[in-house]
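The structure's right below; bear with me while I get my questions together.
Note that one protein chain of the assembly has been removed; the remaining protein chains are unaltered in position.
Presenting chain A:
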């Protein structure tokens, strides 16, 4: 039984860079306990939205909350949020485990949890190796391990399958599912619609910073067709009206 309270909520969230509006009055609702897919073309404003949710970028307008805490107080909700934004970012001269220890220390988390998260993403045997010796897939997995430190209630993953081969993508799918099975909310930004369709039970589609769809994935697919067809039709109709 899922807890259907809201994990993420925004109203009129807006971000402008100069004259360009990157995120345009975005209203989002992500119920707690779901795996939510966040999709849209390149430049649609996905990463900027995620950065605003994580306190890295300040909105120009709008309000919102994460786990019930206003976006204006990221220190109030980030201790229960784990995130991998854009690409994994670690210190190349430190080992994977040491990188996690730096994050655990900074976040006031118990470093005793590091072996467990490394085990969970399949990096237990390579935790002592230097980060610069890691393959792209291992780096992504270490990024997810970092996001899982401290038992977060919400995990935000921005393009976690970027650069992965098919086996890596399949493995990532399993990791995302296992994170959700613990009752955590997962918000995944991805370009891989087939993956989103398989893994996500909630869907948000944005284009040019605006919301085009939000709701259960099954609602979108109820009339038949796959996610790719619905996704492309949204952008065809948007182009037709613009």
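One rule holds in what follows: a contact is a pair of C-beta atoms (placed from the backbone, for glycine too) under 8 Å apart; a residue touches a chain by one contact, two chains touch by 3 or more; residues count from 1.
FYI, contacts and distances are computed from a predicted model.
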Would you mind picking the UniProt name of the chain not drawn here, from "Biopolymer transport protein ExbD/TolR", "ABC transporter permease", "L-lactate dehydrogenase complex protein LldF" or "(Fe-S)-binding protein"? "ABC transporter permease"
So one chain is hidden, and I want to know which residue out of A:7, A:81 or A:192 touches that hidden chain in the complete assembly. A:81
Which of A:23, A:54, A:153 or A:200 contacts the chain that the document leaves out: A:54
Considering the whole complex, not just the chains shown, which residues of chain A touch the missing one? 48, 51, 54-58, 74-75, 78, 81, 83, 85-87, 89-94, 98, 101-103, 105-108, 146
